[in-house]
Structures are given as C-alpha cells and as structure tokens.
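Excluded from the complex is one protein chain; the other protein chains are retained at their positions.
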Amino acid sequence: MNGIQLMVDALSLGSQYALVALGIGLVFGIMRMINFAHGDLMMLGAYALVVPTVADVAPPLVGKWPAGAMIVAITAFVACAGILTERFAFRPLRHREADGATLLISSFAVSYLLQSVVLLVHTGRPKSVSIFAELTRQMEIGGVRVALVDVVTIGVTALLLLAMVVFLRRVRWGVEIRAASEDFTMARILGVRADAVIALAFAIAGGLAGILSLLYVAKTGVLDFRMGVPLAVAGFVGTVVGGMGSLIGAVLGGLFLGVASSLLQALLPEALRPGRDAFLYSLVIVVLLVRPQGLFAPRETGERT
Amino acid sequence: MKVGSSLPTLPAAGLIPLLALLCVIVHLIGNLLVEGALTEALVYMVMVVGLSVFVGNSGIISFGHVSFALIGAYASAWQTCCPGLRGVFMPGLPEIILDTNVPVIPAALIAALLAAVVAAVSGVAIARLDAVAASIALLSLLFVVKTIYENWTSITAGQGSLAGLPLYVSLWTALAWAAVAIVVAQFYMISAHGLRLRATREDYAAARAVGISPWRERLIALVISAFLFAIGGILFGHYLGTLAVSIYWLDMTFLTLAMLVVGGKRSLTGAVVGTLAISAVRELLRALERGFDFGGASVQIPQGTQEVVLALALLLVLIFRPQGIVGDYELGVSLPR
Partner (left out) sequence: MLLEVESLEVRYGTVPAVRDVSFHVETGEIVCFIGANGAGKSTTMLAVAGVLHPARGDIQFDSRSIVGLAPEQVAALGIGLVPEGRRIFGRLTVRENLVVASGLRGGMAAQKQTLDVIFNLFPILRERYDGRAGNLSGGEQQQLAIARALLTKPRLLIMDEPSLGLAPKFVDLVYETFVRLRNSGVTLLLVEQSMRRALSLADRIYFFQSGQVVLHGKAAELAGRSDLEHLYLGGAAAR
C-alpha cells in the first residue's frame, strides 16, 4: 500500500477516534464519568436516517433529505438525545450525590438501554443506507487515488477541532466548561450553574456524535445496533491513554490510537496482526500504572493544582 | 473504624437451605421450562456471587469479570469438548490437550484455576490503582482478553461457535456449585482478609494507617472472585453445550452487574437475591415475548422488550435505591461475639 494512501487511511480513522474521544473527554472533564453511552449516541444518529421498522429493508427517512437539512437535523437530533440522557439518567444521580462507581454503572446501563431500544424497534439485522453517495468516489492526491470520504472525514474533523478551540477559548460558555473541568466546585462558587454547564457539554458531545454518525455511515453504509461499541471502545481507550483530565490529551489520544491501529494493521506481518488490538487495549493498563494523567496531557505548572 | 452492619453472620446457613427448598419445589412442579430457568439462574448466581466477593468487599466496580468466564469456559472446553473432533475445531492446541479427556469436575477446577492465574498476574498491576482507574483497567482487561480469544482462531474457533461440550449441568449440579460458591464467598467474607478489605472500602486512609495493605487484600479478593466467576462461566458453557466468544462479552457483563447491583452490591445475600429477582423478571418477559392465550385473547409483547425492561430496571434502582433490594443486610445465623 502506498504511503499517501496509508496516511489518509490512518488519519481518517484517527479523526473518527479523535471525535469520539473529544465527546467522551468533554463529559468526563466536568463529571468525572466515562460515558459509555457516547458510542450509542452515534448509533442513534445513524438510525435516525431511516424509517423505524422491523422490516429487513428500511427506507431512508432523514437520509433522503437534502444534504444541508440532513446534517442539521441529525446533529440536532443526537445533541437532543444527549441532553435527554443527561436530564433523565445522569442528573437525577448527580442530585442524589451518586458516587463515581454508580455513575459508571449508570452510563453502562444507558448504553445498554439505547442499544436495546434500537434492537426492539429495528431488530438485530444490519440494514443498509446510502447517504452522500458522491463521497464514495475516489480522488487523486499526489498521483495516488484515495477515497473522497476519508479526505472529507479528515477535513471535517479538523474544522470541528478548530471550532472547538475557538469556542473553548473565546466564548464564555466554553471558558466555563474548561473552568468546570479544572475545578468544578470553584466554578460553582463563582456562579457557574452546574446543571447548565453539564447539559451544554452533553449537547456539544451529542452534536459531535451526530456529525460522526454521518461520516461513518457515508463511509460504511451499514446500520447495526452494535455499531457504536467499537467506536466507544476506541474513544474510551484514546481518552484514557491520551489524558482523562485534558481535552487536548483526549483528542490526541484518539488520534494516536486511530493512526497506530491503521499503521500497525498495514505494517505488521500477517501473523502478528490479531495481536494489534490486544496490544493497544493493554496500553490502557500500562498508562494507568505509569502515567495516569495520560500520555499527551499537558504538565501541570503553578503553585497548587 | 466502622466496618459495616452486616457482620458477623453466616449467610450461607440461611441461603443454601432456602435455595435447596426452591429447587425441590420447582422439581416437584415438573415444568421443564421453569426448571431450566432456575438452572440458568443458579449458574448466573455462581458468577454473581463470585463478582460480589470482589465488588462487595472492595467497593470497586468490575466491568471485566466476564474475561475470567471466557478464559474458564474455553479452558474447560479444551479438556472436555467434542472428543475426536477437537483437533478439527481447534487445531492449534498442543497434542497432549487434544488427546486428553479430563472428567468434567477436575476440568472445571483446572480451567477456573487458569482464570485465577490470569487474575493474579493482571491483578498485580490493577490492584495498585485507585477505584475508578481499577474499574477502567478491568474493563480494558475484558477488551484485551476478548480480542485475543477472537483472533487466536487456532485454539478458540475464533468468532465462530464451538459445539459439543458435555451437557452436565442439571438443576442439582447448578445448585451444588451455587452452594459451593456461596460457602467460599462467605468464608472469605468473615475471614481476616475480608474484614481488612472491607475496612479499605469504608475508610481507605484509616485502613492504611492501621497497616492494612489495600493492594494485597484486593489482589486476594480478585483471585478468589475470578475463580468463582470462571466456574460460573464454565457451567454456562456446559449448560448451553456451545461456546462462542460473543457470548462472553457485553450482554453477560451487563446482566451479571445488574443482578449484583439490583440485589445489593455490598452483600452476599444481595448477590443471591438480585440474581433470583432479575432471573424471574427475565423469565416472565420471555414468556410474554413467546406469547400465550389469556381468556381467548392472545397476549404477546415484542421481541427485545426484555432487554429494555432490564436496562430501565437497573437505571431506576441506581437512581432511587442505589443500595439495592437488600442494602447491607445479610441473612443467616449470627456468630457469637
């Protein structure tokens, strides 16, 4: 496989994982809870593209709207779904001062719930859906043919990350999210409303999941009620390895995981390839032991943490 | 330093006779479906009781125990499954394993021992981490083990199913193993190790101050817990007769965790009660999904309702009764002080 093709593949996967890790990291930063349901939010967005039905073939619903409307609708839909999970599952727990272990289990329960509901409505048979068909074409970069959808994934992710940076630095709500991630109680003492800032984090994470679902479905064309799991696993591993308390760490962790996974797949000899995932997952335990703040988290400076 | 309101009692003395009674009643009723349901419930009970040895005493949630069930189930299959055809399904196994048929009980013990060894090795690292990190690490262990087993097709039949395991799990076998698990869990709980681990759960700093080593106590609990959970996984495999890596993954993780949490994650009685309660609800929903006639009208709920109800049940318990059905309570005979 050619070097440019390899890079595009690796960066495309890395982009997907970076987006998931960002969504997980946003919520983790404030609530100190890893939201296992995040991958399933992406799955919800994908299924919103088709008509809910137990039939083998699901006719497109939002999937046949014009591109602009579809993007807005799915992004908004998943953002709302995220807000609803916060409102009805996580907020009641927070108000009852649930401990970290309970929050963790509950996010697992929400994940299971979302999967079960979709399983109930759509059955377990994978369904196909086609959106943005133009993206399945190939394009040429430096004389090499690469999939357009991969290039678009990389580009969209880069834009989203840039938008996030601007939001987190220049918009007051974004600054509040960063403050809440660093010292939630102190932010509240200064008047930052806990419910509002958490709902906002979930909304943004949901929006990111919505956009990711479009990119993912554009590339694979398949719906499956379990489709969110590999992404959630990747996002989870990326966040922990990259740095749980830091958004930059999470994003870089996701990127690193996707790139490493792709490169290992292409470059490892046949016999070692199955060990690739096992090796990458075991990095979590290694990082937790050796450098728990993550590989890419910025060093803490200043007088007191 | 308060250790908990649940001591000192011997819950096994109360739980085992009650379970035995339940089995006798169900057997006498003679309905095969109900008997099968209770058998399956008892198999899960072995897992959940095993889970509670670690989670209940340490306060650390484990999402990774199913990896021990997976290891145990396949290790038992390597010793007992499909004699003659074993080499066809799993050509990568060493000659000696392909040729030897071990009787089922020693096979189970050896297989669970393998899982316990894996727990010990990974536990050396994991027991050092703080509670949240440990939970995350245990989940990662599940990912690692699942991926290895999925991809090492020469010894596990990969993503396919492995059929032909000896079906030796009857109602009474399951009851016997459940009783063994409960007794082991109880003796750990009232032992000095159990006491010390619970001390770290109640007040970590104080426990360390009096010289308790959280790392050692967690490691011991994890190994015992992994052994029992593996037995449960082995029984599950021999109850179904087939194995597939996908069985030992997120569904089983969710189910066993739900059973523990709904019953009461801090007590052994909770593990037993939770398993029975969730199993009963599942059976009821399964029956409704199959559909039946009620006074002339046909009643049936859609396939898949079962999982939705379970997920909602767990969420509601977490929000409104996080201590579970029994809380800290332990059934049984009080020990003299």
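Each chain carries a letter (A and B) given by its place in the written order, and its residues are counted from 1.
By our rule, a contact is a pair of C-beta atoms (placed from the backbone, for glycine too) under 8 Å apart; a residue touches a chain by one contact, two chains touch by 3 or more.
None of the values given here were measured: they were computed from a predicted structure.
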Interface partners of the hidden chain - shown chains only, full complex considered: A
Listed residues A:Ala79, A:Ala187 or A:Ala201, member touching the removed chain: A:Ala187
Option from A:Ile4, A:Leu61, A:Ala179 or A:Ala199 whose C-beta touches the chain left out: A:Ala179
Absent chain, residues of chain A that touch it: 169, 172, 175-176, 178-179, 182-183, 185-194, 298, 300-305
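Here is the rule we use: only the chains that are shown with their structure count from here on.
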Centroid distance [mean C-alpha coordinates] between chain B and chain A, Å: 31
Interfacial residue positions of chain A with respect to chain B in the complex: 32, 34, 89, 92-93, 96, 98, 100-102, 104-106, 108-110, 112-113, 115-117, 119-120, 123, 229, 233, 236-237, 240, 274-275, 277-278, 281-282, 284-285, 288-289, 292
Chain A partner contacts - residues on chain B that touch it in the complex: 59-61, 63, 122, 125-126, 128-129, 131-133, 135-137, 139-141, 143-144, 147-148, 150-152, 250, 254, 257-258, 261, 302-305, 307-308, 310-312, 314-315, 318-319, 322
